[in-house]
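Of the protein chains in this complex, all but one are displayed in their positions.
Right, chain A next:
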Amino acid sequence: MTVRSRAPFYVFVFLLIAAGISIATWRHIELGVPWMTGEQRPVWMIEARVDFEGQDEAAQVSLHIPQQPPGFNILTEQAASPGYGFTIMETSASRRAEWTKREVSGPQTLYFKAQFVPEDASPDSARTRKPRPIPTFWEEPQATAVNELLREATERSSSPESLTRELIRLLQPDSRTQNTTLLVSDDNYLQLLERMLNHAGIPARTADALRLEDARRRQQLLPFVQIHNGDRWLTFDPRTAEQGVPENLLLWRQGSESLLDVVGGGNSQVSFSMLRQTVPALQLATLEANQNGLGVLGFYQLPIEEQSMFRMLLLLPLGALIVAFMRIIIGVRTSGTFMPVLIAVAFVQTTLVPGLVAFLSVVAIGLVLRGYLSSLNLLLVSRISALIILVIFITAGLSIVGYQMGFNTGMTVTFFPMVIIAWTIERMSILWEEEGAREVLVQGSGSLFVAICAYLVMSTSLAGHLTFNFPELHLVVLGLILLMGQYTGYKLSELRRFTPMKVYD
């Protein structure tokens, strides 16, 4: 082997570790996969309730539902309405929930539930092409009043936004002049505002929003007005002239004509109730990942059975890391390099104490039986084969005895890798004959110590969470193991072993 420069190696390891950490960070930020287990995130559960009176004929109910409300993500949607056919109709302009039924009579109640996740992203609505203002026609004397009011507002403003603000202010009851009292009546205010803005050449429309407050029932939608400034739709409160969408405001309807259409029914109304829930952040991330296609990079889309298998598999690198650390840096002697990891995996299934008891008893009984086997003078292969069968007998025996005695934990013995245990027994027994019981004890307890350390790390919920949800972190583990492969310093055990050298110092 030639001596090569170490620099490329360290750069490579650094890249591995950096890649692992940055992908994990990206996954955390972009998909919201939490670093810790048990992290909770707030979610708004909103229930729209549609009531109407059936008129003994076929009914069709169509409710506008939000498409992409600014500042929120839709997590789940479901409808509860026994006996009704339900679909969600999507067109470019609107999204509507449609219930249909052949014959409807008497009072009817339909529910539509959706979960909304608050998003950190800016609540600006998306850029759209500027629509044309709707041409309006006024009769005298309203026409004069409208022109007068618009002139006044235009004088005090410089942009569509400020014009809108000024107009709203002018139309408020406290600042009313003759012109406004002529125009405004109680129920036409919003339509008037919309028409006047359109008349002024500003594309305007109405929207409905829901003010989010925890545990409210029978809430009504609040009307808002939206104008287009050339780039995007801007939302104004028609009462206070306040611009923008506050965090607790969910725009339920925008850009669609009607909120609720009922055909074949009368006396219809819609009301909303809402609830602030918390869901595990992980569940949220899983759902979102499945929706936006980024989930391809994780294990969430695999069948549950494979997922649980990967959960186990992805813990193995941690065990390997522990073994590498224990052997290279600490210098613990183990029997068989990775036997401790396999034992630790078995411990994860059995939990520690029952696992330890089961393991020790299998090995102890195995050693006794191996003593008899060695006196038979068998060839190695058949001796190991016989030992494997004996180990299976022992585990079966322990399971049955344990079960009859009422210990369910006796059953968990079956998680141990039989072949590995057979080899362990064989090696221990040879070690015993050649080096004496002391060496067996040293290596046996070393193996168990490493196995327990690996178990303690692998069984923490954080380890399971990180390895499964951030599989890229294994690049970091790989990098660390590679780095350890370059460690040429003293092992901790050597500091003890070489102690007598003190006298030569």
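The definition used in the following text is that contacts are C-beta pairs under 8 Å (C-beta built on N, C-alpha and C of every residue); 3 or more make two chains touch, one makes a residue touch a chain; residues count from 1.
Everything below uses one rule, namely that contacts and distances are computed from a predicted model.
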Practice task
Pick, from "Peptide ABC transporter permease", "Fatty acid hydroxylase family protein", "Alpha-L-glutamate ligase-related protein" or "Aldehyde dehydrogenase", the protein name that UniProt gives for the chain of this complex that is not shown.
Solution key: "Alpha-L-glutamate ligase-related protein"
Handout entry: Sole contact to the chain not displayed, among A:222, A:328, A:367 or A:456
Key = A:328
Exercise for the section: Kindly note down the residues of chain A that lie in touch with the hidden chain. Expected result: 1, 3, 328, 331, 377, 379-381, 430, 434-435, 485-491, 494-505
